[in-house]
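So the structure is just underneath, and the comments pick up after that.
Every protein chain but one is kept in place in this view of the complex.
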Amino acid sequence: MSKIKVGVAGYGVIGQRLADGVARQGDMELVGVADLAPTLSIRALKEKGMPYDLYLVDGADKSQFDAVGIPVSGTFEELIDKVDIMLDSSPGGVGAKNKELYVKHNKKAIFQGGEKNSVADVFFHGYANYEKGIGQNYLKLTSCNTTGLIRSVDCLDRAYGIEKVAITIIRRVADPGDYHRGLTNALQMDKAPSHQAVDLMTIMPHIEATGILVHTPVTHGHIITVVAKGKQKITKQMALDAFLTHDRIRVVTIDEGFKGNASFFRYARDLGNPRGDMYEIGLWADSIVESGDDIMYAINIPQESVTIPETMDGIRAACNMETDRLKAVAETNKYLGLGKWK
Amino acid sequence: MSKIKVGVAGYGVIGQRLADGVARQGDMELVGVADLAPTLSIRALKEKGMPYDLYLVDGADKSQFDAVGIPVSGTFEELIDKVDIMLDSSPGGVGAKNKELYVKHNKKAIFQGGEKNSVADVFFHGYANYEKGIGQNYLKLTSCNTTGLIRSVDCLDRAYGIEKVAITIIRRVADPGDYHRGLTNALQMDKAPSHQAVDLMTIMPHIEATGILVHTPVTHGHIITVVAKGKQKITKQMALDAFLTHDRIRVVTIDEGFKGNASFFRYARDLGNPRGDMYEIGLWADSIVESGDDIMYAINIPQESVTIPETMDGIRAACNMETDRLKAVAETNKYLGLGKWK
Amino acid sequence: MSKIKVGVAGYGVIGQRLADGVARQGDMELVGVADLAPTLSIRALKEKGMPYDLYLVDGADKSQFDAVGIPVSGTFEELIDKVDIMLDSSPGGVGAKNKELYVKHNKKAIFQGGEKNSVADVFFHGYANYEKGIGQNYLKLTSCNTTGLIRSVDCLDRAYGIEKVAITIIRRVADPGDYHRGLTNALQMDKAPSHQAVDLMTIMPHIEATGILVHTPVTHGHIITVVAKGKQKITKQMALDAFLTHDRIRVVTIDEGFKGNASFFRYARDLGNPRGDMYEIGLWADSIVESGDDIMYAINIPQESVTIPETMDGIRAACNMETDRLKAVAETNKYLGLGKWK
Partner (left out) sequence: MSKIKVGVAGYGVIGQRLADGVARQGDMELVGVADLAPTLSIRALKEKGMPYDLYLVDGADKSQFDAVGIPVSGTFEELIDKVDIMLDSSPGGVGAKNKELYVKHNKKAIFQGGEKNSVADVFFHGYANYEKGIGQNYLKLTSCNTTGLIRSVDCLDRAYGIEKVAITIIRRVADPGDYHRGLTNALQMDKAPSHQAVDLMTIMPHIEATGILVHTPVTHGHIITVVAKGKQKITKQMALDAFLTHDRIRVVTIDEGFKGNASFFRYARDLGNPRGDMYEIGLWADSIVESGDDIMYAINIPQESVTIPETMDGIRAACNMETDRLKAVAETNKYLGLGKWK
């Protein structure tokens, strides 16, 4: 079988990681990436010797790229023309505009969480509703928090049945290197319920969800606490047993040295993971407590990279590469090395 | 009736505020404060013209105070001798040692949250278990988070009955001006359950409580989210109605400008409150959401000053100044100006 | 002599402090303050019982104020009409527009550092060029960093003569309570030379100045290091002797407990200063070092309040209240309690 050809629109925080993720899939081929300006990420691409071909979106000034010696392989539409599917990680709102080109060229696309749901046919999560994405033309991925949250809730739900969740999202407010947004010595409230709880209900309509989100001035990973009500009483041991089987959930303890979100970042750097990224969410075994009949636990969401595996799942679904949910996610996990730590 | 004479041991973040709080009570007299070294707070006391007399605890080097012209009124035991009751806000563990002196001089005392429960006869909260403190010799106050949390839970409990709470504490890691502790670009987990949940159960044994605590690198106020299960279904409106009656809960909205913990700090400064302190907890009306039969909401805890009112309540209880719970807290509220904003 | 009547445009971080500063001057009268919307600061004004009358600028929606019971005393032009001089602390750029009204009503005005120099006849600093402001209609104050910096450089210059300074500004990026700007785990460079060095040369044209500014994610006070070349060799002791005479420079040491910018904030809170403000800059005696023939030292700039004294000086100059520089600043210092700590 020939490899599925993939392009990436927007070579920023997410786009770079999508490109790297595709390049690691043995059954996919990264055709190229598209962007607007010679950002630091594009300059780094050049310094690395252009492992990925670069195409310019409409509005880009090619002379800016020429001035610093960055080779350009063509236009955005030329890239679209060469691929089977586009991964769109443009800034919020731009994806909807790009969609017109994907439609014009009759190409599939997967949008990231910043776009409105209406941009896509299906709001998608690899583990929770893989089947809905099969053969579809336009998928939208859940956002980073929702992607990680659903991994854990879906895990418990498939094992024991979940009726209701109440979440508290302790959100990192910027990524490392961000200078266009930030918060200094302040916690910031969002109006409740948080969109992540609402999004969870869209993906998993049989679960009632609500939540409160608080922004915090850090850059390495969100932490979410979850209070979940099972269809049956879920004990701490039952929850732990389920989480330990999941290839995208890394169960850790504080005693091992995982003291918080920054420990995961350090650990991923020490592992030699490119960019110090981690695809899996972290789950603290020593955070799991029973609250009457409910179960409560805390997870860590590596916001820059957590959606990459589910996006690879999305390619598998949209392009009919695999119709079995578990086989599809296992294929992604194999290529990304997920679950190897166990 | 003559005024109750009060002394304060430890003129740090809490001790200063205890002294100020006592000085505002029309039925109490602040005799003096005791400390060990000419800290910035003691230097500020001197620059203000010594509104409070200073006594030196054992181990203090009087020559250090003489060198910078800070007048000393006597020894710690001399202070104890002059008072009816001591408020002990010494560093954790020192209070237990100080207790020997209080016992020797046959004086009552109230310890702050840093001491072990065993230091006291009663673990005390003005609103939740005032009656238990009446006439007792040694009380221990709940810590800042627990004090604020219990205000809100007790408020709902007395209105509608509460069975169970699951809390997420987003903890500020240091006070403004702290250089001896800190956290930089990291969230830090504590092992669950948090002590605040355990402490709540000690004060309110009819409620089941658990929780997870995450430290965040900010200095202005903890934020706690609470998922509470009522004996009956508590709607958002019912919760709001109850909270609005409470003189130590300030109900606000994000739209008014209360965007997070730092907004409360700014507002208290703008109010002209000494030190920019706030005695009341904040409660976001637009954080209240129903989670199935449970109710969820978020509160702000001004960690430096929140325990002051309940400590004043404790003096009223221990010294038999008032036997009626509601009259006692109302007396404290009157002198501290609490509830006036309504 | 009747009191000079003063109004304040823009009741934000600076405006509130200008109003408080004027209210403390025995020879001035605060007529009122003007603003656009019922911000937290305006709500706090109301909760305090409206110590200052409020006027609404053009574009304000009075119904918003009525809705929350904030009394309004009139329009911006009505305020202008009642005063001798306006202090304009509107957001950057708005002051230039307001000036048209001041001109129309034939009233003097002092603008804060956010406006362009062209808005005013004189770029003003109370200590460095008081004489230039005498009788002028429109003054512009130096910004917070420049105001504090010039205090220290002017102090050395008048004592020993200064030829050249090279400064490094370690800038706090936001004020406590700011949610509209921030920086998270990052230092940020500005292009050199910093505007503060350029501004210093405008005020003190006989000195050559340059500098580099780095933004840091903190809220309590800028720190500036200064490398100054004297007309003669200035020893550490000579510098210290000069600084100790200045009523707007508080000389401290690390050993006393002044460990950094946050220590000043804590100390001012402990002093009971309204809002925890400090008018004086801090200067670390143990930061003064000789660098060959140059002298190097570090100062702390309390950004929210440092320009208040020099603005009061400006009123004295513009309104011909005092023609002697030293008498003028002494008058301001007396009313603000500056130098009392010595």
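Going in written order, the chains are labelled A, B and C, and every chain counts its residues from 1.
Throughout what follows, a residue touches a chain if its C-beta (ideal position, glycine included) is under 8 Å from a C-beta of that chain, and two chains touch if they have at least 3 such contacts.
All of these numbers come straight from a predicted model, not from anything done at the bench.
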Q) So which of C:R17, C:K82 or C:H220 would be touching the chain we can't see? A) C:H220
Q: Tell me which residue among B:G32, B:P176 or B:G230 touches the hidden chain in the full complex.
A: B:P176
Q: Quick one: say which of C:A37, C:V103 or C:I254 touches the chain that got left out.
A: C:I254
Q: Quickly run down the residues of chain C that touch the omitted chain.
A: 163-164, 166, 168, 170, 172, 185-193, 208, 210-212, 214-221, 223, 225, 227, 229, 254, 258-262, 284, 286-292, 294, 296-298
**Q.** Positions on chain A where the hidden chain makes contact
**A.** 16, 39-41, 43-45, 47-48, 176-179, 184-185, 220, 256-260, 262-263, 265-267, 269-272, 274-276, 340-341
**Q.** Where the missing chain touches chain B, by residue
**A.** 173-174, 176-179, 181-186, 188, 217-219
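The rule is short, and it goes like this: only the chains that are shown with their structure count from here on.
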Q: Would you kindly tell me how far, in whole Å, the mean C-alpha position of chain C lies from that of chain B?
A: 35
Q: At least two other chains touched by the same residue of chain B: list those residues.
A: 185, 220, 258-260, 262
